[in-house]
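Here it is, the structure, as structure tokens.
A single protein chain has been removed from this complex, and every other one stays in its place.
Labels run A, B and C following the written order; every chain starts at residue 1.
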Amino acid sequence: MFKPLTLEIALTVGMFGIFLLDLFLDRHKKRVLGIFTLLLLIVILGISISKSVYGTAFSGTFVSDSFAVTLKQLFLIATGLAVLGSISHTEKLLIGREGEYYLLLLFSLLGMMITVSARELLLLFVGFELMSIPLYVLSGFDKGNPRSVEGALKIFLFGTVSSALLLLGIGIFFAATGTTAWHTTRALDELNDPLGTLALIILLAGFGFKIAAFPFQFWVPDTYEGAPTPFVAFLSVAPKVAGFGILFRFFFEALEPLASTWTLYAIWLAALTMIVGNLLALPQRNIKRLLAYSGIAHIGYMLLGLASGSKFGLEMSVFYFVAYLFSNMGAFLVAEAVHRATGSDDLDSYTRLYRRAPFLSLAMLVFLLSLGGIPFVIGFWAKLYIFLAAAEAGYIFIVLLGALLTVVALFYYLNVARKMYIDEGSGENSFISLPFDLSISIGICTLAVVLLGLYPKGIVWIAIKAISAFGQSNPIIH
Amino acid sequence: MNSILLFLVLIPPFVSFALNGLIPSLRKSKKGAAGLSIFSIFVSTLASVLLLVEKPEVEFLFEWIPSKTLSPIHFGFFLDPFAVVMLFVVAVVALMVQVYSLGYMSEETPSSFGRYYTFHSLFAFSMLGFVASSSLLQIYIFWELVGLCSYLLIGFWYHRPEAARAAIKAFWVTRFGDVGFAIGMVLLWGATGTFLLSELFVKAPELSNAYLSLCLLLIFFGAMGKSAQFPLHVWLPDAMEGPTPVSALIHAATMVVAGVYLVVRLFPLFQFTPEILSFVMWIGSITALIGASLALIQEDIKRILAYSTVSQIGYMMAAAGAGGKALGLFHLFTHAFFKALLFLAAGSIIHALRTNNIWEMGKLAKKMPQTTILFLTGALALSGIFPFSGYFSKDEILIWMHNQGFTVPFFILLFTAFLTAFYMFRVFFVVFMGDKEAKEHGHESPWVMTLPMWILGLLSLGAGFPKETFFKFLEYDSESYHSYLAYLPLTVSIFGIGTAWLFYHKKYFKPSRIAETLSPITHVLVKKLWLDDIYLWVYRRVLNGISFLCGWFDRYIVDGLVNAISWSIRQTSRGLREIQTGRIQDYLYGIIAAIILFIWLTLGVLPTRDRINEKIENPVDYIQAPLIKDSKRDKNKHD
Amino acid sequence: MNFYSILWVAFLVFSIGLFGVLSRRHLVGVIMGIELMFNAANLVLVAIGWAYGVLTGQIIALFAIAITVAEVAVGLALFLLIERVRKTVQADEVSLMKG
Partner (left out) sequence: MISETFPVLSLITLSPFFGAIILLLQPERWYLGIRVTALFSSLISFLGSLYVLVYYDRTLGGFQFIEYIPIVHSLGISYHFGADGISLVLILLTSFILIAGVFASWTISFRSKEFYVLLFLLVTGVFGVFVSLDLFLFFLFYELAVLPMYLLIGIWGSSTRIVPSGPFATAIKEMGVGSKEYGAMKLTLYLLFGSAFILVGFLGLYSFSGLKTFDYLALETVSLTPSLQNWLFLLFYLGFGSLAGIWPIHTWSPDGHAAAPTATSMMHAGVLMKLGAYGIIRVGMGLLPEAAHTFAPVIGTIAVINIVYGAFGAMWQRDLKYVVAYSSVSHMGIVMLGAATLNEMGLNGAILQMFSHGIMTGLLFALVGLIYEKAHSREILRMGGFAKRMPGIATFFAIGTLTSLGLPGLSGFVAEVLVFLGAWKSSYSWWLIPAVFGAFITAVYVLRVLKWIFFGPEKKIYHKEDFSELKDAIGVEWIALAILSAILIGVGLYPKLLLDLIDIGVVELLQKILT
């Protein structure tokens, strides 16, 4: 009966091991913890490939289906990349605190894994909080840095208010249906009364914090700017995917009768998020803020998949997650590398990067092109598929809007490219040497972006398999 | 056999052009380039003489532009007697001029000497091709090519700003005329579906008179440009900035008369449109008068000859317009020789004296006896004095005009004949008999220059005699006229010479007093009828003005709008940044905003999914272009 | 007691809490507002559970209370940090980053 929980249990056991190791390790040797964490993640990723992890537990409230497992794998990869990017980072910034750092990351990971498997609101809530609270702490991990602390405050307050809303939403959902577990009661006819819609509204407002769609995006740039960059790379991807995971499962399984309502919300959120994200990214001079806003814009595109209200749309969103994961994390990791070399996140520190670090700038270019949706890298396919899904659902004008905004987005992406390749300003000319761990993680991201861009079929297949979990009962909504 | 002869006419100059153009070392060897060019045109001349003897009817076609749904366009050659005569004229004059140029251009650097002959070969090919063309499109092609050669040769001394300017002016003005030609040609094609002259002649009667008139009027507009007819004649005097042999060949004997040849060639079409023909005649007459009048006051010997050319082409046009196409061609024939002769003689003088101004010349009769005789020959021929060739052709035209009942044009042309004799002998008396001593020591030109002039002199003298043969060759019945009229033009011309003698040799009258007396007219002539000023105004104010408007509009309005849009996006995004206040409590309003948004959406305040996806009408209904035909729009509405 | 009246009360309490969060300048005041919001939600859960006659509501409320405590603990630690780094605990003075 615990088979479906294998991954979570393995993670917990591993975390316990790391915790113990942390206690006994010498201050200066704690760097090993990162490697242990990485190994742990790889092991779990290995386990997740096995078929035996599928199934349900706790009388159906916890489900480990292909959707959940796929997303968990994504979380694991994201966490792994973040850990890989952090190993040499911790030395400088967080002397002796590696244990806390990695454990908090893993706690958050555990929370995500639980949320995407939850079919019951209490479990969902617990998982949600387990995911969120470590993020607050990690955001403020750079204790002496006022920006980091301020970012932590912002994410904390926003998150807590969202939690309160979520709890209220759970209450109203409970009021409307008389249950909090949606796997048992398929026919949630009561949802059609105003109370059901109210529950939908308040729950969506609560989840909105996690996916950071407009108008829930406010905390994002500030927190990103302040927090340690490898963690931001993680924060910008994994919790967002988790948020979408919740939305997909909850909306498709529980709120199906309200589909026409929530697709309407989603399309509006998508349009507004795309507009605001792209427009606000335009004037940014700080790479992390720029990537933060561009990330917000990408949330808008992902929402299109949800808004299309079809399985096809969800599949394409899952594809988008993969593309976004590698491109965005890669970009943040490059930002981290540049930050370590120049001590600055300012765009100007990218001037002449192609001379100082050809590999790094090429990788950055690839990530930017991928984020901008340019052919032959994975981001293009992601955009294309999501547009295809939206066009299928009949949102041709939203697609047009999205496509045009892509061009606006290219403006700021190309600006970075310009700094790197075109501007010949006077400045530092010394060669930037990359730490081993960072170059590995950036290398993985680059390879993924390029190779998957050349052969997207595999990811499409994975996405289709993942969404097949929603299978049988859900007719395609039009 | 005949088509081989034709190709023997056409191909050698082309080969010469191609070889000279492609092989720099050949072009830069003075003798090689010139020798090749002259040899090739010599071959052409021989072949054209043979053609004249054989008098063949050649038609030769190949497909040039394919078409499945419409009829394909052919390229080919078509010879009739008119074309054969014209080929002969072109080849002979070109040969003479090229030989003459050996001496005249001898001081050029090798590369520019080679360039000169390259252009000459191209010109010879284009002009011969023009004459032999079988289709209207092809005529247009060669028409433009000779225009190009004219441009290149006028601007041969490109480093002289006047030459560069004159070249460009010539191209612009003729090209302006060609706008008409092109449109007319396309219109004609549109109605008949063919460019071939032979087919056009067959199909023309089927066209409505108004349509055909329009086409021909437009085509004639092109001819006006090329043949320097009023009011498009302004480029020809300026074209004298080119080397003098070029003026002789292109701007006197051959290219400028292309318009006349075009009218003659298309006469089977023109004959259906008497209105257009009379328009041609009137334009010709007016041009003849204006050209001659303008020649009166010029001081540059080449410009005098240029205006004289304008005037003489006016004669040809008038003749053609009056229906005497053979007469026009006959005058063209004789004019080609004597005008070329005059130019070459003038060139000889210029070569010797290094000036164009007639008032800086004088007493040349002694220094350059051969040139004097030859110039006199040309002048007499031009004035129409028996037995020189001009007498026959000009007389014929005047009499034809009279007999056809075109009284006013007749008198205009008669008066022009007087003016012609007067201004020609004004030049003669001033330059050869005048008492002013030239600055440079004049000397006779070398034999390569005088020999062609002698040959042309002989032709000017003798070309008029075989008049009957000529007309018979063209299958044209000349009318016999044995009336008082036969002596009228001659009398008028002699009277003109006499007047010039009184004015400029005997100095019996002071020309300046006459000029003062007739001051309004003089003023008009000095200002060249203000045509140059008008064109300059059009160029400076209208064309440049519109271009300024367009350029400015494009840069600052159309593109400005683009910039304004991107700028406003940037400003918007800067403004939008303000929502990101940095204070956490403001951020939390976002959640409330979201809830309000959702409630609005639920209540249907904002457009719902259905309304977003509402069936949108056909975009054509929005564009509402008046261009779209009503039937189309209706059809779309039904669907 | 009416089903809906409970919701109304909860809504009222929630709104008061939200108002507190939005308007208090002192961070501790803000967190008190958040507490109030959580409690309103708990109220709903408990009341609805009672109305349906199931225990789910109460159980969730218990969990929620525990979680709230965790959050508040993190929050208070954060406030201390802010006090130390920025020498202030006024919510609107913590605005280094914007735009």
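Here is the rule we use: a residue touches a chain if its C-beta (ideal position, glycine included) is under 8 Å from a C-beta of that chain, and two chains touch if they have at least 3 such contacts.
Only a predicted model underlies this, so the values are computations on that prediction, with no experimental measurement involved.
Novice: Which chains here touch the chain that is missing from view?
Specialist: Taking every chain of the complex into account, the missing one touches A, B.
Novice: If the hidden chain were put back, which of B:Ile4, B:Val562 or B:Ile599 would touch it?
Specialist: Answer from the full complex: B:Val562 touches the omitted chain.
Novice: Which listed residue, B:Phe77, B:Tyr104, B:Tyr117 or B:Trp189, touches the chain dropped from view?
Specialist: B:Trp189
Novice: Just one of B:Glu63, B:Glu275, B:Glu299 or B:Glu475 touches the chain that is missing; which is it?
Specialist: Of all options in B:Glu63, B:Glu275, B:Glu299 or B:Glu475, contact with the hidden chain holds for B:Glu63.
Novice: Who touches the missing chain here, A:Leu410, A:Ile432, A:Val450 or A:Ala466?
Specialist: A:Leu410
Novice: Contacts of chain A with the missing chain: which residues?
Specialist: Touching the chain left out of view, chain A contributes residues 369, 374-376, 380, 384, 387-388, 391-392, 396, 399-400, 403-404, 406-407, 410-411, 414, 417-418, 421-422, 456-457, 460.
Novice: Just the residue numbers, please: which parts of chain B touch the chain that's not shown?
Specialist: Residues 63-70, 111, 137, 140-142, 144-145, 148, 151, 155, 158-161, 163-165, 167-168, 171-172, 175-176, 178-179, 182-183, 186-187, 189-190, 539, 543-544, 546-552, 554-564, 566-568, 570, 616-620, 623, 625, 627-629, 632, 635-636, 639 of chain B touch the chain that is not shown.
Throughout what follows, only the chains that are shown with their structure count from here on.
Novice: Report which of A-B and A-C is connected by more C-beta pairs in contact.
Specialist: Pair with the higher count of C-beta contacts: A-C.
Novice: Express in whole angstrom the distance between the two chain centres, defined as the mean CA positions of chain B and chain C.
Specialist: 93
Novice: How many angstrom between the C-alpha centroids of chain C and chain A?
Specialist: For chain A versus chain C, the centre distance works out to 26 Å.
Novice: Of all the residues in chain B, which ones touch at least 2 other chains?
Specialist: 577, 580, 582, 584, 588
Novice: Could you pull out the residues of chain C that touch at least 2 other chains?
Specialist: 18, 21, 30, 91, 94-99
Novice: Can you name the residues of chain C that touch chain B in the complex?
Specialist: So the residues of chain C in touch with chain B come to 18, 21-23, 30, 91-92, 94-99.
Novice: Which stretch or stretches of chain B touch chain A in the complex?
Specialist: 569-570, 572-574, 576-577, 579-580, 582, 584, 586-588, 590-591, 593-595, 597-599, 601-602, 606, 608-609, 612-613
Novice: Quick check: in the complex, which residue numbers of chain A touch chain B?
Specialist: Interface residues on chain A, with respect to chain B: 153-154, 157-158, 161-162, 165, 197, 200-202, 204-205, 208-209, 214-219, 221-222, 260-261, 263-265, 267-269, 276, 279-283, 394-395, 397-398, 408.
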